[in-house]
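Every protein chain of the complex appears in place save one, which is left out.
And now, chain A:
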Amino acid sequence: MSAPIKNPAAETLPRPAGLAGLAADWASDQRTFKNVSWGKAMMWIFLLSDTFIFGCFLLAYMSARMSTTVPWPNPSEVFALEIGGTHMPLILIAIMTFVLISSSGTMAMAVNCGYRRDRKKTAILMLVTALFGATFVGMQAFEWSKLIIEGVRPWGNPWGAAQFGSSFFMITGFHGTHVTIGVIFLLIVARKVWRGDFDTERKGFFTSRKGRYEIVEITGLYWHFVDLVWVFIFAFFYLW
């Protein structure tokens, strides 16, 4: 991260707050996001674009479900499991939701420890987060296999509207891909933290620049976003 050119006046003068601050930050020839590094600002912009992608998927699902003349399969029953002889509606999805929320919690803790420069705790919490993420993907793989065995295909299924399968595979598949990439991202950053790259200011492999503990927060932004998307998928696809 190259440091922006220092402007002594901008450093010393207090920046206006509220709406006046909004206008001042966006006005004229200057850096807009004042106290956010480029890495973090760009992660936010990327997440914004990803929001539109998932928004379009959910919209496509909504349109398909609203315009079909055939009844939509009941997700509560489709995703039910028999556990110890009792019939539990939607239980696997509920467990997956709790796993992902737990991973978000450990990630938030990791960011906190990172900024306190607690190397070991940060790395361990990130690894725990990655483990929860991998568990989530594993449960999703189980869910996919179960539905495929039961005859769900992108072009049809035994219970109703044919679009159910394509919506399901598209939305959860794309989300699962995000989780998988997140796990890889977490493992890479956790390794760097564990090795002490950000304490010894070791230069990065690709960038040849010194990393900072801020990368833990940027990784965290991505991870929390994955959890955020699941909140919407859980509500609109599984519960609706």
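In the analysis below, contacts are C-beta pairs under 8 Å (C-beta built on N, C-alpha and C of every residue); 3 or more make two chains touch, one makes a residue touch a chain; residues count from 1.
FYI, contacts and distances are computed from a predicted model.
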item: Name under which UniProt lists the unshown chain, selected from "Branched-chain amino acid transport system permease protein", "NADH-quinone oxidoreductase subunit D domain-containing protein", "N-methylhydantoinase A" or "Cytochrome C oxidase subunit IV"; value: "Cytochrome C oxidase subunit IV"
item: Touching the absent chain when the full complex is considered, from A:111, A:147 or A:183; value: A:111
item: On chain A, residues whose C-beta touches the chain left out of the figure; value: 15, 18-19, 21-22, 25-26, 32-37, 40-41, 44, 47-48, 51-52, 55, 59, 62-63, 66-70, 76, 89-90, 94, 97-98, 101-102, 104-105, 107-109, 111-112, 115-116, 212-214, 217, 220-221, 224-225, 227-228, 231-232, 234-236, 238-240
